[in-house]
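Part of the complex only, each chain left as placed.
Going by the order they are written in, the chains are A and B; count residues from 1 in each one.
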Amino acid sequence: MSKKLKTGVIGLGRIGQIHLANLVHHMPDAEVIIASDVSPAAHAFAERLGVPHVTTQAEDVLNHPEVEAVIICSPTPYHVPYTIAAAKQGKHVFCEKPLDVTLESIREAEQVVAENGVKLMLGFNRRFDANFSNIRQLVEAGKIGEPHILRITSRDPAPPPVEYLKVSGGIFLDMSIHDFDMARYMVGSEVTEVFVKGDALIHPEIREFGDIDTAVIVLTFENGTLGVIDNSRKAVYGYDQRLEIFGSKGMAKAENNTADSLIHFDDAGGHSSLPLHFFLERYENAYRVCLRSFIRCILDDKPSPVNAHDGLMATAIGIAAMRSLTEGRPVKISEVVQESAVNEPISEATVKA
Amino acid sequence: MSKKLKTGVIGLGRIGQIHLANLVHHMPDAEVIIASDVSPAAHAFAERLGVPHVTTQAEDVLNHPEVEAVIICSPTPYHVPYTIAAAKQGKHVFCEKPLDVTLESIREAEQVVAENGVKLMLGFNRRFDANFSNIRQLVEAGKIGEPHILRITSRDPAPPPVEYLKVSGGIFLDMSIHDFDMARYMVGSEVTEVFVKGDALIHPEIREFGDIDTAVIVLTFENGTLGVIDNSRKAVYGYDQRLEIFGSKGMAKAENNTADSLIHFDDAGGHSSLPLHFFLERYENAYRVCLRSFIRCILDDKPSPVNAHDGLMATAIGIAAMRSLTEGRPVKISEVVQESAVNEPISEATVKA
């Protein structure tokens, strides 16, 4: 293994460009050998960043003899095929979430990755946000004692277009999946049951194709913790990303981040800033810490901080959530995934940045 | 009706003493004619406050010819009998919550009160806390738009003794009932369904008699709002009473109150004060505003701000919550109360202090 990890990037859409720029500017331990995308604009972007090879073919990346690790930022249906192709070439894989929307496919990827002895990390970037990773440290250090209640608020500033929503896989796999992963990460225990109440309160027309935009989700964890997530597709005041964990010895919570720390008082009251507008601003640094963790887990030969099992469980909770919504009852995760998976140990703590 | 309301107080336990002292010191529109309790210590307390008649018999209060309004602070089983007796004497009634633990009994009280043309107000004091009543005003003023999500955190600093818990009626009627009333008040719409997950995480031994000490409760409202309450009997950092309401135009939330506004920084971080310890401190002023609202609703002949229907619905939600816990499924409120009740209009906004 070289000291500087040789990487290739597949897919230079919004998230791919973020990862590519971070690799070039912020990852002294890595270099980008090649990047692929079909769009000429994406090519220009990569060239401006000095990427030596830019191609329209993902295969050129997957087959490039020097590439040690592939960063997969293509649309979701390609995640598993590219992961499998890369693994078979002996390349490590960083893959955007979700790994897939079916459990079978995730299982297959997990198996191929294991057979080829490579590492697979999923881009659940929120784990690497300072607010959340610092709370997780407090939990691990026993500062809140036995966890009893987890609360996650996760609301987007504005819904995607209805056309997007139609093919999004539904709110649970498109949006709440981040919160399902966060819940497992934060509590450090597996989710065993989910109950959902939800409705399309913002865009009633999406009920037609079975989707919702507002949800309250109750999670039950193996260790007895109770969790609740509330989701909305539209918070007019911006991106609302808060979390609280309460236990036998205390409580820790994270408020939203803002662009400044000022408050203005006039005769009407105090006025403060909105939360950082959306995920690009809020998780700007989390994306870097996340990618750096991937690079370090390879260079230091440590376990992947977010592995295929994590992807499997997040997707399984999402599938169970949809079933709960449809059937109006709490659904055991073991109804949708083999019992064995629920009993696997949760993946180990995030590699520190 | 005299300008100064003539009152009598039944029951001088902890809450009765609070109301009596507030009547004497803080209610220039009222006077206390008589008070009853069986305990000599309570008599001494009332005499120190200058109450002219102190008796051991509740009947002396109920039958006193000058008394226009009775404040009932006796144990719960006496609430309905005394309310009915007072109403039949043409006296108005302020009664501590819960009015009763059975819906039939509440219905009976409601009917007698209506037949006798007197007013009945229940002591759901939290509605009169500045944090919550100010948020309710924002909701009424349309500042948050259509409500979508309500979140209530309600955690006690320490559980009562197990002996008390055995006869408490269970967490939903003893503790969460405040939150059920708050939920209806804040959203301004009736609760139609409840789903509960809960466990005895603090004192596992209370599972024996079917009680729990930690709960997450999902409420569905007639107007589409989704609500979630989390309860714990033990927050080591004190009395945790927070609320957030989120809607199409914004969000409002109340944090805990503290005894001071200071923060101390040393090389380990910033350090701030604990929340006000328990309900006597936190709701000290709310008790006064609540009682004052009762006095004003009589003197000004306005509707009671918290009437028998409010008591009925809070108890009904509590009964449905227990059924949900036991049966592991969402329970419609209409399963436990006549459909008609769920469709009654919610009582009007609190009389302003």
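The rule is simple: a contact is a pair of C-beta atoms (placed from the backbone, for glycine too) under 8 Å apart; a residue touches a chain by one contact, two chains touch by 3 or more.
Here the structure is a predicted model, which means the values were calculated and not measured.
Peer 1: Shown here are 2 copies; how many are in the complete complex?
Peer 2: 4
FYI, only the chains that are shown with their structure count from here on.
Peer 1: Between subunit A and subunit B, two copies of one chain sequence, what rotation angle (nearest 5 degrees) aligns their Cα atoms?
Peer 2: 180
Peer 1: Approximately how many whole Å separate the CA-defined centres of subunit A and subunit B?
Peer 2: A distance of 42 Å separates the two centres.
Peer 1: With touch defined as at the start, can you tell me which subunit A residues reach subunit B in the complex?
Peer 2: Against subunit B, the touching part of subunit A is residues 146, 148-149, 151, 153, 155, 193, 195, 197-199, 201-202, 214-216, 218, 220, 224, 226-228, 230, 232, 234-237, 240, 246, 248-251, 328-330.
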